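Mind having a look at this structure? Questions to follow.
For this view, one protein chain was removed and the others were kept in their places.
Order of writing sets the chain letters: A, B and C. Residues in each chain are counted from 1.
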Amino acid sequence: MSSLWVNLAYIVAAVMFIFGLRMLGSPATARSGNALSSGGMFIAIVVTLLSKGIVEFHWIAIAVAAGALVGALASRLVAMTSMPEMVALFNGSGGIASLLVGWAALSGAHAGIGAVTAFTAVTVFLSVMIGGVTFSGSIIAWAKLADVMPSGAVVFAAQRLINGAILGGLVVCGVFFAHAPAPDSYLFYGILGLALLLGIMAVIPIGGADMPVVISLLNSYSGLAACAAGFAINNNILIVSGSLVGAAGIVLTNIMCKAMNRSLANVLFSGFGAVKTAAKVEGEVKPIVAEDAYLILEAASSVAFVPGYGMAVAQAQHVVRELGELLEANGCEVSYAIHPVAGRMPGHMNVLLAEANVPYDQLVEAKDINPRMPNVDVAVVIGANDVVNPAARDDEASPIYGMPIINVDHARTAFVLKRSMASGFAGVDNPLFFGTNTRMLFGDAKASVSALIAEFK
Amino acid sequence: MSSLWVNLAYIVAAVMFIFGLRMLGSPATARSGNALSSGGMFIAIVVTLLSKGIVEFHWIAIAVAAGALVGALASRLVAMTSMPEMVALFNGSGGIASLLVGWAALSGAHAGIGAVTAFTAVTVFLSVMIGGVTFSGSIIAWAKLADVMPSGAVVFAAQRLINGAILGGLVVCGVFFAHAPAPDSYLFYGILGLALLLGIMAVIPIGGADMPVVISLLNSYSGLAACAAGFAINNNILIVSGSLVGAAGIVLTNIMCKAMNRSLANVLFSGFGAVKTAAKVEGEVKPIVAEDAYLILEAASSVAFVPGYGMAVAQAQHVVRELGELLEANGCEVSYAIHPVAGRMPGHMNVLLAEANVPYDQLVEAKDINPRMPNVDVAVVIGANDVVNPAARDDEASPIYGMPIINVDHARTAFVLKRSMASGFAGVDNPLFFGTNTRMLFGDAKASVSALIAEFK
Amino acid sequence: MELIPVYLAFILILAIFLGFELISKVPATLHTPLMSGANAISGITIVGALLAAGAGGPSWLATLLGAAAVFFATVNVVGGYLVTDRMLGMFKKKPDESD
Partner (left out) sequence: MELIPVYLAFILILAIFLGFELISKVPATLHTPLMSGANAISGITIVGALLAAGAGGPSWLATLLGAAAVFFATVNVVGGYLVTDRMLGMFKKKPDESD
């Protein structure tokens, strides 16, 4: 195929990506949108293979087969609760692919033409640097989420100074490299090493629960890396798709930060969660057992479930849906109140509840349920903590002050299902647990909900 | 300036247009958005003048000075009620400018290189054709709006056939022209003439009140003409801005058609408004005089004004605002219910009320006011007709059936201010006038409202 | 070189999509100024007109046509922006009670 046709096909692919992303805007069309987007990818791959540039298919066939196998298996086998880890790993592969493309462009250009232009050198530098940071950063993010390494923030003296120095070193190497680009120069290996190091150093000071923000930001970087690679090889489709992804990552990062009422700088540099604040709440805790909780639920005419990270840990989404259906059969109005940063990923709860077949029109956003909360008979908090902490609303001294929450303390009664009095990710005490309308149902969320279901039957 | 710098400056200008359009999305930022966009235009013009391509400034200086003078005077002197005409004229200038640019590109290329490539020929053809249609169509639209020619739809036998033939002739000429492009060929003059003719023929069968749709569509065409000119001279900024405008026009056209519940094809080809439908409504009309209307208004605790085209004709917006303020001072809650196609342009009423200093947060959209209508004591209809016609909601046989309306017939009382029992643009009778809760206050809207104000003082 | 039309086509498509997204967000209140503001932007043909008028090439016809195009495009640009500005200047929030 002549490069004119290849490029026209790229335009078609780009349009399919754009429509795909548009259709992701509504649950009803999202799945076909994703299919459309994958169709665009398919077209882009096929025309690239047919283009004149490709003369050797040997290695490609092996690599594609192996990659497809790994990707397909991973995506089938992963548990829905481990989505964040999975996305982190996929993101890492994208990053290293960009790094390798940049590197290959460099050695290809060097071997082919002998001299590499400064423009190519700069774009190679960018795609190696961004790709490298994305790769090693994603690996650390994965390790923290999967508890392969301690998930807390690792903070030490002069941390920012060291990171600044690495970044400075990268820039210096980049400048020299642009003047004398060669694939086998020490400068290039220096860039490679420093980029990987920077990714690691930038992510270790960030606490485990902030990982979604980090992943989303790294996702954005992986888009930018694709853009840089596109400039390196003069390829439109890389640039268009890369920028779409780059923008998507930044928008999502921003949404998450807003929902936590923290700035991006605070997330990235503060080592939040490393230091526990001292503010303690005193009061009387009123535990409840499943039998008594059943009696109250049985009499309730409106119940709101408020799921949080604990529901994911306990994998309790299926029993929660079952309980919800029993309550509905009992003539009770059931809704699910979803906080934007409940869990460990944006929309985490939505995915889990969808997995458990909860219809998405039963899910209510925080700002819509709060005004109705005083009319809710029972708010059942399932492994959520920070997102229902009234201190975020009332206590100016609290580190999470200002984060919008779900006002379960305004419901007539609130049940809190968790295993202990331990604090949530933010490490702050929760006055909700001591509220006069609050009853604590201690135990693993799945076990507690199952006990309630048993009472109903 | 080297063309690299010029092009970088064009990127800046494009970004300014984009931000400008974004900021037009909210009344609070719209004015600065417009300023930003004009700044982008300024940059684009200045760098073009500084570019190497321009060596003769003589004619440019004269043309710019004259054009700026005409544009500035026109924009200062036009009455707010004549906005639609003004936009039509400006649109026409944009169209003819594109036509001339295409023509000039052709003769310049011809004189310079001797032979014109087929690609250039095609783009020249497109910019001349679209520019010509835009120009002559806009002039007809203006003439109909300004009552320079009869504003009704001009329909005659074989109209579509003739238009189809003209379009076919254009395409044939275009094809031959692309094979042998020359500025002085008869083919080129044929294209020119046919394009102008097509613009005229396409717009005469469209009724005066559908002109906003036509103008918006022609606006979209003028954007496409700029795009085509951009392809003809390989210029990015023309392409980007042209497509933004093209898209804007289509979106607006679509919004208007939806608000009237008609398809674009129906607007363009049906000769709507040329034939009056026979459906007559019988009943008793209850007129009211200003003194009695005053007594009812004085006692009302909530009043909704529903302005329409008649308010624009009577220029009654200032007295309406005054009456609104008197009512508010009297302890009454006042709102303005705005139908999306009230008047003769989208947002026409908003502009008029804004001119009269009505704060925009007092304006309510149709879908928001309708549920509240049963609690409105008095709905004051000021020169609106079709947009408050209950037949559109209830009478399946009505030609405007399905158009969303403002349900003033659900208000406790409705006053209708108009001069006679004449029908509105759509030419259908209005059962509202015969409603039991309806009182007709006959006379020019401005005079009637002034009379009410006089009662209040 | 052969690829330049492709780049332009990419630009065209992206700008069209962007235009759709941007405009569908504008509230009905602002549709008239939006229409005239977009119309002013379409006056960007002035760039093409300037290039045609100022090229100083061998064709006096091109120069003449270019100058006419500059005139009309300037009317469109200047008039369009000013009239939009005038309209938007009238949009005001409810003034504070203090004045």
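What we mean here is this: contacts are C-beta pairs under 8 Å (C-beta built on N, C-alpha and C of every residue); 3 or more make two chains touch, one makes a residue touch a chain.
Computed from a predicted model, the values in this text were never measured in an experiment.
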I'd like to know which visible chains would be in contact with the absent chain if the whole complex were considered. A, B, C
Among A:I200, A:I255, A:I296 or A:V313, single out the residue that touches the unshown chain. A:I255
Sort through A:P340, A:G383 or A:P404 and give me the one touching the missing partner chain. A:P340
For chain B, residues in touch with the removed chain: 3-4, 7-8, 10-11, 14-15, 18, 236, 240
Residues on chain A that touch the omitted chain in the whole complex? 17-18, 20-22, 24-28, 30-31, 33-35, 37-38, 41, 44-45, 48-49, 51, 53-57, 59-60, 62-64, 66-68, 70-72, 74-76, 78, 80, 83, 86-87, 90-91, 93-94, 96-98, 100-101, 103-105, 107-108, 110-112, 119, 183, 215-216, 219, 222-223, 225-227, 229-252, 255, 338, 340, 345-348, 350-351, 354-355, 357, 359-363, 365
Identify the residues of chain C touching the omitted chain, counting contacts across the whole complex. 1, 4, 7-8, 10-11, 14-15, 17-18, 21-22
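Just so it is clear, only the chains that are shown with their structure count from here on.
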At the largest C-alpha centroid distance from chain A we find chain B
Roughly how far is chain A from chain C, centre to centre by C-alpha average, rounded to an integer in Å? 41
Shared-contact residues (touching 2 or more other chains) in chain C: 17
Taking each residue of chain B in turn, which ones touch at least two of the other chains? none
